[in-house]
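Of the protein chains in this complex, one is absent; all others appear in place.
Letters A and B mark the chains in the order given here, with residues in each chain numbered from 1 onward.
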Amino acid sequence: MFHWLEKNPFFFSVGVFVVIAFAGLVEIVPSFAEAARPIVGLKPYSVLELAGKEVYKKDHCIACHSQLIRPFKAETDRYGQYSVSGEYAYDRPFLWGSKRTGPDLHRIGNYRTTDWHENHMWEPEELVAGSIMPAYKHHFTNIADIETAYAEAVTVKEVFNTPYGDEIKAGEEAWNAYKPQVLEEAKAIAVDMKHPEVHEALKKGEVPEIVALIAYLNRLK
Amino acid sequence: MQSNASLEYDYSVAKLFTYTTILFGFLGMLIGTLIASQLAFPELNYMFGEYGTFSRLRPLHTNIVIFGFTLSGVFATFYYVGQRVLKVSMAESPFLMTIGKIHFWLYFVGALVGVITLAMGFSASKEYAELEWPIDVVIVIVWVLWGVSIFGLIGIRREKALYISLWYYIACFLGIAMLYLFNNMEVPTYFVAGGIGSVMHSVSMYSGTNDALVQWWYGHNAVAFGFTVPIVAMVYYYLPKESGQAVYSYKLSLLSFWGLMFVYLWAGSHHLLWSTVPDWMQTMGSIFSVVLILPSWGSAINMLLTMKGEWNQLTENPLIKFMVLASTFYMLSTLEGPIQAIKSVNAIAHFTDWIPGHVHDGTLGWVSFMIMAALFHMAPRMFKREIFSKKLMETQFWLQTTAVVLYFTSMWIAGITQGMMWRAVDEYGNLMYSFIDTVTVLHPYYAIRALAGLLYLTGFVMFAYNMYKTITASKRLEEEPQFRSPMAA
Partner (left out) sequence: MNSMVIKALGVSGLLIVATLAMVLSMDIDLNDPINAMTILGAIVIATATFGVTSKYISQMKTDKAEGELTDENWDGIGEYKNELPSGWAYTFLGTLIYTVWYFLIGFPLNAYSQIGEYNEEVKAYHKKFEEVHKTSDIQTLQSMGQSIFLVQCAPCHGNTGDGLNGKAHDFSKRMSKEQVLHVINNGQNQLGYPMGEMPAGMAMGADAEAIAVYVAGGMKGEQPAAYGVCAGCHGADGQGMGGMAPSIAMYDEVLVGHVLEHGKKGVIGKMPSFKTRMTPIQEKALTVYIQSLTM
């Protein structure tokens, strides 16, 4: 019977496909809807936080940091309450990571603060002797792409019904109207920051990557 | 035994992919060595400004070695093996010839654009699926073209039954097609948001736990259908061919193939143990991983048994050495993986350096060894010259074997130590180590790994040089060698 298959490439290929396809169906489909449901009270990321998440993606912090606290005493002591599915409902993509060269960050907002991050991202070694994390000085001069973050908010609202307010809508005009709100949020964070270039950029109506990134990190709770 | 003398195979596409295999192999391992060094010596992060940090380079490493080096190797060997086991020449079909050429050039351009965009920071940040949507589109087209080549060649075949290698190439094609499509379902934001923001940017169709499920269903099986299945295809052709031995057991081939196909896809959730995916799914991932040992070992054992009684070949022919060692490392990684998939062990192993250790048993010891051996075997046939230097090949073999052993033992010890230190509690029940303690303790192991990288890279440069000399300057061959590849001392 198998030998027959090997002489009939079409049925052979169909056979292979069926055998490999159905495990995925059985494992993934059943709890698909369930797993996407947000926990009560979960708010979508603000536009500034989304811009920060873009920085996190762009510089690939996931290479060293996880965002998943497993249910072990040792992890909940170190990082806080274990993670639950509904907390990730607005994470596109999920950023659990697969390597902890550095510590988990899923609840970093609970036990680190803006000024600490500012110092740390500038020069990790100054705060944590022996740190092998790179210094991300370019976050202080690069400007965050808040427009794309806004576009992301519009997209997830339109396509996936993520609950954003009415003021988030498609088009250049809506974005221009919304932008000041993002700048306000950025300024509120920068109050706790020292670097002069950060404040200069904000005065010009631009958000440095570091401010967006810290907004995102503070949000991780 | 029939002779193929009457048939003139056309290797032009195989040759092109051979060049990119070497190019991307070098580039990927160079970056691999650099990032390995950065973890040992963080000062090395600042060589190219923001483009030089570990985190920007790591996805470059993985993407170049997977989609550049490995995939090129798969295509190169397919365009070689496919013709020969089907007994048709590409030259017989101008259509397939054209498809093959377009396949190559589109692939090459796509790969270059992929590398550049990743370096610039365009990344979806899903492991092994970092490339943004425009490049996904190119990859899908490239894949379809490959499919046309595979089934086109099969369509005009003279050999009725498909050889084992082809089973695996077909599975590779189908598996990756399905996985890649589903995992890269994403919505470009520029269009939905009415023309604002970056055109490159997209959001995943899935969120949170669902995204994780789809991602690791993909990620695990990308390993399966990228680092395992097509490499098994290679070993089933090149080892018997180079040694002149018949494959040990058809039954074992058969059971291993269908077993692998059936079991592999269930195991993906071993990347999500102790996470927020439902318990039953984790259980499935864990137990099917253990079952997976046997279909995996089946192929390797089949190859080792094929060499039964051929001790002299093992000692005299470095190409056989490469392939026997590759099979051995295949067995190592396919036992290590399942053990790491046991929930208790995974509680330690996950997130630690033991995982990259496991990865490089597979990629350095198995994937790269096999691809280099395949390229060596093809060179005298494609370029009609003998291999330039056997001595160089021997040196390369020992250098790289040492490198793999250093890599996996250092990361093995590092990972187990790190995982246990994270959990360790003092006499009062409080955490014993701060996080940074668990980082600084790894320094010597990171340094050993960096050294291993350097050794392996040096070996690869020897390989590239040997290939270059073979292609350009070695003694010409009058006749195609039937089995053992001719090489100068």
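Operating definition for what follows: a contact is a pair of C-beta atoms (placed from the backbone, for glycine too) under 8 Å apart; a residue touches a chain by one contact, two chains touch by 3 or more.
Quick caveat, the model's predicted, so the values are computed rather than measured.
J.: For the chain not shown, which residue from B:15, B:58 or B:84 touches it across the whole complex?
T.: B:84
J.: Hey, which of B:280, B:398 or B:468 is the one touching the hidden chain?
T.: B:280
J.: One chain isn't shown here. Among B:30, B:102, B:177 or B:294, which residue touches it?
T.: Residue touching the chain left out of view: B:294.
J.: Which one, B:102, B:119, B:199 or B:416, makes contact with the chain that was left out?
T.: B:416
J.: Pick from B:11, B:218, B:237 or B:383: which residue touches the chain that isn't shown?
T.: Final answer for the missing-chain contact: B:237.
J.: I need the residue numbers on subunit B that touch the omitted chain, in ascending order.
T.: That gives, for subunit B, the contact residues 1-2, 4, 84-85, 87, 159, 161, 163, 237, 240-241, 244-253, 255, 259, 274, 279-280, 282-283, 286-288, 290-291, 293-294, 297-298, 301, 304-311, 314, 324, 327-328, 331-332, 335-336, 339-340, 342-345, 347-349, 409, 412-413, 416-417, 419-421, 423-436, 441, 482-483.
J.: For subunit A, which residues lie in contact with the unshown chain of the complex?
T.: Residues in contact with the chain left out: 71-73, 76, 78, 80, 82, 110-116, 119, 126-129, 192.
Just so it is clear, only the chains that are shown with their structure count from here on.
J.: Please compute the C-alpha centroid of subunit A, do the same for subunit B, then give the distance between them in whole Å.
T.: Measuring from centre to centre gives 29 Å for this pair.
J.: Can you list the residues on subunit A that touch subunit B in the complex?
T.: Touching subunit B from subunit A are residues 2-3, 6-7, 9, 12-13, 16-17, 19-21, 23-24, 27-28, 31-32, 35-36, 54, 56-64, 66, 68, 70-72, 74-75, 77-78, 83-103, 125, 128-136, 138, 142, 145, 147-152, 154-156, 158-160, 170-172, 175.
J.: Residue numbers of subunit B touching subunit A in their complex, please.
T.: Listed in rising order, the residues of subunit B that touch subunit A are 38-39, 42, 45-46, 49-50, 53-56, 58-59, 121-127, 151, 154, 160-162, 167, 170-171, 174-175, 178, 182, 187, 189-190, 192-198, 201, 203-204, 206-215, 217, 221, 254, 258, 261-262, 264-266, 268-269, 271, 274-278, 281, 284, 347, 350-352, 355-356, 422-425, 430-431, 435-436, 439-440.
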